[in-house]
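The complex appears here without one of its protein chains, the remainder shown in place.
And now, subunit A:
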Amino acid sequence: MDAIVKTSKLNNDEIFGLMKQFITEVIGEEFVEEMDITPQSSFTKDLEMDSIEIVSFSEKIKAHFGEQIDFTGWLSAMDLDQLINLNLEMIINYIQECQSSK
């Protein structure tokens, strides 16, 4: 089943679900329970993730999507302000773009 899920294109809800799962794995369930995570949630302000946690999150995205997307490359093009304002929706859109260009 896993292989099929990985090669098929995910819709927005599925990507959002996956992102939430990764965030929970990185910061822990007890903190996620207190938060209302939405596509508009920003990583630094709303989710209070620090940069080493965003590194772990990026690693999970890379491990899941592999060569399909260059997540670190995409992040590295951002300046500090953009990184601070980064939210889930932007990542969902980026992953969608990569999926549709393949």
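Everything below uses one rule, namely that contacts are C-beta pairs under 8 Å (C-beta built on N, C-alpha and C of every residue); 3 or more make two chains touch, one makes a residue touch a chain; residues count from 1.
Criterion: contacts and distances are computed from a predicted model.
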Omitted chain (choose from "ABC transporter permease", "Dihydropteroate synthase", "(2Fe-2S)-binding protein" or "Pimeloyl-ACP methyl ester carboxylesterase") - UniProt protein name: "Pimeloyl-ACP methyl ester carboxylesterase"
Among A:E29, A:E67 or A:D81, residue touching the chain not depicted: A:D81
Touch residues of subunit A, complete complex, unshown partner: 27, 31, 44-45, 48, 50-52, 54-56, 59, 72-73, 75-76, 78, 80-81, 83-84
